[in-house]
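Report on the following structure.
Removed from the display is one protein chain of the complex; every other protein chain stays in position.
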Amino acid sequence: MPGWTHRMAEPLLAIERLSVAFPTRRGLVQALQSVDLSVPAGGALALVGESGSGKSTVVLALLGLLGRARVDAARMSFDGIDLRTRAAEVRGRRLAVVFQDPSSSLNPALAIGRQVAEPLVIHGKLPAATARVQATELLAEVGLPRPSALMDCYPHQLSGGMKQRVAIAMALAAHPDLLLLDEPTTALDVTVEAGILDLLADLRARRGLSLLLVSHNLGIVDRLCDRAAVLYAGRVVEDGPVPGVLGRSRHPYTRGLLAALPRPDETGLLSPIPGNLPDLTAPVAGCNFQPRCAFAAAGCEAPQMLTGADHLVRCHRAVALEGASWPAPAPLPPPPVRDGALLVAEGLSRRFGAVQAVDAVSLTIAPGEVLGLVGESGCGKSTLGRLLLRLIASHAGSLAFGGEAIPNDPTRSFRRRAQIVFQNPDTALNPRQTVGTILRRPLEHFGIARGAAARTEIARLLELVRLPASYASRYPHQLSGGEKQRVGIARALASRPEFIVCDEAVSALDVSVQAAVLNLLAELRQSLGLALLFVSHDISVIAHVADRVAVMYGGALMEVGPAAIVLHPPFHPYTQALLSAVPVIGRRARDRLRLPGEPGAVHPGEGCRFALRCHRQLGQVCLEQAPPWRDLGDGHQIRCHISIEALQELSQGS
Amino acid sequence: MKLFWPGIAALSLIVLAAIIGTWLTPYDPAGFAVRLRFAAPTFLHPFGTDEFGRDVLSRVLSGAHLSLLIGFGAMLVSLVGGVPLGLFTAFNRGWGGTLVLRVADLLLSLPPILLGLLILAVTPPSTLKTIIAVGLVYIPIMLRLTRAVAMELLEEDFVQAARARGESAASILAREILPNAWPPIIVECGLRVTFAILLGSALSFLGLGPQPPASEWGVMIAESREFLDQAPWIGLAPGLCLCVLLVTVNLVGEGLRARLDPSHG
Partner (left out) sequence: MTAYILRRLLGVVAVVAATTVLIFGIVHILPGNVAYAILGEFATPSAVAALEVKLGLHDPLWLQYWHWLSGLLHGDLGQSLTMDRPAGPVIAEAVGRSAILAGFAFALVAVGGIGLGVHAATHAGRPADHVLGLAQLIFIGVPDFFWAILVILVFASMLGWLPATGYSPISDGFGAWVSHLVLPVLVLAVGLIAHVSRLTRAAMLEALRSRYVLMARAKGLSERRVLWRHAAPNAMLPAITILAIDFGLLIGGVVVIETVFAIPGLGRLLVFAIEHHDLPLLQAGMLVLTTIYALANLAADLAYAALNPRIRYTASA
């Protein structure tokens, strides 16, 4: 891997001046503008970018599967084969691909075995029986348990992680030289992602595969690749060795991305990139990042060249800005947490059919406090959030808010004081109402303001979430994702609540936008004295926003305590595993923990529900007895059989 | 579908013809003229005359409103019956909603023509009964569709946001559900009209709709069968008009679908 450079004799894959345009109703969208890339044999190139950067378009262009798009390139060659005309010859043979969402890229009507064996039969010309044997071996190679039983299963019977392993096995079946990975772990939990990344790194070493990884996640780029190209709005802005690009980035955009990226080992405000993607129907000749750039200066309007020796950058100020860092926002004063309890839940439980989604959860949130609730998909964290708002009825347990008991059918006063912000900005707003109508409704419903007073209040709310007052007349489809999320926050704020549940409120947003929304929430919480329950699968985000953290597994809390104590360093084996699975730039992967089994695999019966996946499982006691809550002081509580001393010792070691 | 506006224009023309058409023709649609029996189409009688010497064009025009009435009336019946019931079953997950749903499923498990035959067989047929019988067939379909759309919307976050404000069911219905539910319902209506006209004219053809001397087109075609060899125009004229009406309605329905249903290519 090391030792190869950009200028090696003949790369395996060479792309020069690749441009792709999609005809749309709005005009020609210039998705890629003169992109140069190369992957040497055995190399691993990462193509980094946020949504709209055009990174997936590169993959489809290489495969010759862009359909009606206009593709134009000076050169697109794969081991001497011109992909512009002969992509069909290598596609699925020497050039294989793994797409983002394994749930939609595996055929629901075909058995796993048939799908994996297909390339062996069609391209390898193997007889069906031999192909089946080899396909079974491939399933074993990608780390799937009981491969021969899996052969006759259908995709819907497998978990997301298993499906992605099947997709990788299917790609390997063609014996490719180059594997294209299009966001291969984005749809998966971190603990599952970690396993897939290990597998890919292992396959690369063992099979001598070359990789082209397309990702928005800089952490996995660091984990898997040795070279990275950063794509912004259809143009490569930086291209160099991974340590250089991520460690000593030269382009302002890359620096901005890194500054906006939350890390599990850091707290405090992130540095967002202001603004939105440029209009791709009318690309400018000069730097297209300039309107959002903190370092923009005279000369940025001129066309920029990708220059440099091994670490290339498309910015005329690159040398002048050497060492400059993206401006950080002013730090906030300490959080206004007050003593006492705003919200107290005791033994809240909720079942869905046979599934105990939330099992006897007790927690307290103080006025002005941010409680981060973290866990893998399906652990019941969203359900818990909705139980706390009485949006779904609880089957057992009690809830008190501001000292009053809140029944399953709560009063209007509780509704006014406790609000919610949703994950998906696209479904959170009624598409048939203007922003003004959306914000006016809670004002009228709770009798806060009417008529002219309501208009003033709407303007104030928009200002609170940093949107211009003119947005009141816009419809949701006229807003970007981040703007929609701000409107969603403004709607929650309209009733002047004391408590807001943020249900994965930034998960659907790009890193640069996510940082801005996170900062907005932090500021609002500061100025309005809001208490938040911040629900997220992303422990890095939690680390940046939460005063206290609650870790949830299989419907129950595993650990609760101040963020600084719970996460730095982690105590509970599950918290440890969650933190360890996050791919962090600059942290080598060797010492990372790997959880066996599937997210949410709950050990049935009386024992610890995490016992089956726990790397520190003590044996019988964990399997048969419910773990006790242990108090470690400072409000830090842990539910584990391992003694406090042993946990402290272990956490020092990690 | 690029033929949406031509479809609307043609449909408007047909509706216009149905309303004022009979005043434009010089003949009484019910006027017998024995000497003019079975006259082939001429300039004076563009569609010829029938076995009683009645002007076929005048009859076709005077019957146009019946086909339109049955088609759009039945659609209206299914809309008025199906949409509220569908919303009811989406909101009411108790025994009331379940009962309505089961009855709808039962009606859905009958062949569409059967209900019409059954109702029209035991009571004297009339235009209104045909409308109701055809509409009744489509009520469960409209109910199912409305229910599915409403249930999907109820899961949307913006509806959850309304619930988090403690909005009443009526308010959620009026502000959040209905404004988003009407496009698929309108699309379905557009497609239903075609089938309602087809089913209505088939029932009329069988003698279970408007009764002679009403010149409903299905009735006219049924009556013309006796004279098919002798004077084919008596049946061809209303038949072709029926086809033109159906294709027009179809164009409008498909156009609506293309406009309102983004998932449809």
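Letters A and B mark the chains in the order given here, with residues in each chain numbered from 1 onward.
Methods note: contacts are C-beta pairs under 8 Å (C-beta built on N, C-alpha and C of every residue); 3 or more make two chains touch, one makes a residue touch a chain.
Predicted, not measured: the structure shown is a model, and the values here were computed from it.
Trainee: Check the whole complex and report which displayed chains the hidden chain contacts.
Mentor: A, B
Trainee: Which of these, A:I122, A:L199, A:I392 or A:I644, touches the one chain of the complex that we don't see?
Mentor: That would be A:I122, which touches the missing chain.
Trainee: For subunit A, which residues lie in contact with the unshown chain of the complex?
Mentor: With respect to the unshown chain, the touching residues of subunit A are 63, 65, 88, 90-93, 96-97, 99, 101, 104-111, 118-119, 122-123, 153-154, 156-157, 167, 170, 174.
Trainee: Spell out the interface residues on subunit B facing the chain that's missing from view.
Mentor: Looking at subunit B, the ones touching the missing chain are residues 106, 109-114, 117-124, 194, 198-199, 201-202, 205-208, 218, 221-222, 224-225, 228-229, 232, 235-236, 239, 242-243, 245-247, 249-251, 254, 264-265.
Methods note: only the chains that are shown with their structure count from here on.
Trainee: Please work out the Cα centroid separation of subunit A and subunit B, and write it as a whole number of Å.
Mentor: 51
Trainee: Hey, which residues of subunit A end up touching subunit B in the complex?
Mentor: Going through subunit A, the ones touching subunit B are 389, 391, 410, 412, 415-416, 418-420, 422-424, 427-433, 441-442, 445-446, 488, 491-492, 495.
Trainee: Which residues, counting only subunit B, touch subunit A once they are in their complex?
Mentor: 156-158, 160-167, 175-176, 179-180
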